[in-house]
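I am attaching a structure below and will ask some questions about it afterwards.
Note that one protein chain is taken out, while the other chains of the complex remain in position.
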Amino acid sequence: MIFFEQIISGLVVGSIYSLLGLGFTMIFACTKRINFCHGELMALGGFVGLVFIEIFPSCLFLSFVVGPLTIGLIAVIIERLFLRRLQEDKPLKIVIATIGLSVVLSVVMQIIWGAHPKTYPNFISEKPFSFIGVKIIPQNLFIFLISISLMIILQYFFLYTKTGRALRALSQDRYAARLMGIKVGQNISLVYFISGILAGIAGMLITPIYFVSSSIGSFLGLKAFIAAVIGGLGSVPGTIAGGFFLGIVESLSSGFISSKYKSGISLLFLVLVLLFSPKGLLSIFHKVNLLKWRKSKNEKY
Amino acid sequence: MKSIKHVFPFFILILTLSIIGFIPNLYYLHLFNLILIYSIFSLGLNILTGYTGITSFGHAGFFALGAYATAILSTRYGVPPILSIFFASFLTAIAGFIIGLPVIRISGIYLAMVTLGSAEFIRLLALNWDSLTGGAIGISNIPALSILGCYFKSESSLFFFLYAMLIISTFIFVRITNSRFGKSLIAIKDDEQAAESIGIPCAKNKLISFFISGFYSGLSGALYAHFDRFIHPATFTFSLSVLVLCMVILGGMGTVFGSILGAIVIVILLEYLQPLGVYRLFVYGMILTIMISYFPQGLIGILKEVSGHFRKNKFKNTI
Partner (left out) sequence: MKGKVICLVIVLTLGLSLLILPGFAMDKKDIVIGVIGPMSLSDAASGISMRDGVELGIDEINKSGKLVGINLKMVVVDDEGNPTKSISGNRRLVYNEKAIAVIGSVASSCTLANMQVTQEAGIPQITSISSSPAVTQKGNKWIFRTQITDATRARNLVNTALDVLEKKRIAILYISSDYGIDATKILVDLLDQKGYPPVAVESFNEGDRDFLSQLIKIKEKDPDTLILWSLYEPGALITKQVAQMGLDVQIMGSGGLTHPKYVELAGEAANGVIVTLTYHPTSKEPHIRNFTEKFQEKYGKIPDHYNAQAYDAVMIIGAALEKVGADDPLKLRDAIASTKNFKGISGTISFDDKGDSEREEMIIQIRNLKYEVF
């Protein structure tokens, strides 16, 4: 019984890791780079959401649209100003630049909104409901559903739309993609825009249950990143699976071993996965991957 | 004869800089000592990132390992500091070798993540292994440095010791990077496949550079432990890894004096901007971002470019 409770509490945390991890995956899938300030963008999303909810107190939906869009724009600006020059360079340079940006962003947030964490009430009712003996608050279920549906939308976008295909081509060979008439710069901006929107959505959803502060970004961002790497950075289903996997591992290890070793155990998993299957746990199943199947189908024609 | 001529200016420079040791202000001396320690540390990262082209986000882990090893040895088992420092550096070098082992299979971002993960792991170990590391209370009263009963307790005597350590380690560093081995590292950084094809054992050389990097970082960590005489897991977080990375990038990757220059600039800048409060970190983050995206060659590179620019102009004028 307690085992199931722990699993479900793991899924609750895992859905947050998945939601955040999607942003990392989005950028990695298309540009083979990592945006380390994604966590800070998420925190910024929470703060911006706070501002918009104060501006439009009556229309929650509006702030839920405008907030993430703002973060998307900020992500594009960051990309244009600081990262564009590095896109052709070694992948790690962008990582270093975004680490610098994450410091800058968290300081900016502290200057604007102060050092104290902030929060706003849940969108849906605060009242928890019972599921196999575990009390779950609706907000958590909402986050769970949103991560799953975002996964489906993103997967559809990557596999079946023209833009999605262009982005995939970009990730495989930028030079060839350019020859095929794909506008590389524009598409990279688009990727950053989408990942910014994802960060904004995550920030707005997480704020009521975890609070938002200038320091939450680096912490949650790192966790989500680890989750995405474990599951398979660059693969949308892999990221979701990795998020849930890390959530369950954490909750089981703090439930049955000790919460002191929680982070240690997840780091151990990270290193093991990187060593033995750098493309993530889900790459083991890649033989039945949709992408490959489609590729072979295309080759026939 | 020529080599003496070449070395002479450096000799003068070293002697001139040793005047710093006689500054009466203990706070400045403390900062200079910190700079010396960080210089050794950033040399350690530089051989990996600047020369071999392997980015590490986990050098705080090596620093922590060196500091904890010497602290435990000298407080628990009464090993004389000078021996325990050496032992700690060696231990860290071996740890660097082990953490570097994945280099055989993976590279780039994945390898950087392994270093990040291992550094966090070391920190968590220090935090949770109470009986050995003092856990969240840290280790205090670490004995001051001493050689044959002669203590380096005051800041200024410590300065001369650290200064000597930096000179020795820089000298060895220059010898390493100018050797065949050092050149092979640069070849690996530029193009690994090409390096492999001309017969450079890439994996082996990368591992050796991990070993050297571990040694330098462990040495600086150990020196740090005897310098502050108090260590605590909170010191060795990811932000320390970023700090030393920032030093290397700011100074200039793949240059010996760049690392030292980076350490000097970052330490002084962060201390000088103290009255600005939180804006100081804004400046720090911006430096990291702007340097990497606009001036990846670092301060040394900028200096060279500027001096080259002037030289070109001179040349034009003579014509």
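To keep things simple, chains are lettered A and B as they appear, and every chain counts its residues starting from 1.
Here is the rule we use: a residue touches a chain if its C-beta (ideal position, glycine included) is under 8 Å from a C-beta of that chain, and two chains touch if they have at least 3 such contacts.
Keep in mind the model is a prediction, meaning the values are calculated, not measured.
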Full-complex contact with the absent chain, from B:Leu125, B:Ala203 or B:Val283: B:Val283
Contact with the hidden chain (one of A:Gln110, A:Ser147, A:Ser195 or A:Thr239): A:Gln110
Sites on subunit B contacted by the missing partner chain, in the whole complex: 25-28, 30-31, 34, 127-128, 130, 135-138, 140, 224, 228-232, 234-235, 237, 239, 271-278, 280-281, 283, 290, 294-295, 302
Footprint left on subunit A by the chain that the document does not show: 2, 5-6, 9-10, 12-13, 106-107, 110, 115-117, 119, 121, 128, 135, 137, 209-211, 213, 215-216, 219-220, 250-252, 254-255, 258-260, 262-263
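As a working rule, only the chains that are shown with their structure count from here on.
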Averaged-CA centre spacing for the pair subunit B and subunit A, given as whole angstrom: 33
Residues of subunit B touching subunit A in the complex: 53, 55, 102, 105-106, 108-110, 112-114, 117-118, 120-121, 124-125, 128, 238, 242, 245-246, 249, 278-279, 281-282, 284-290, 292-294, 296
Residue numbers on subunit A that touch subunit B, as the complex places them: 34, 82-83, 85-86, 89-93, 95-104, 107-108, 110-111, 218, 222, 226, 229, 260-261, 263-264, 267-268, 270-271, 274-275, 278
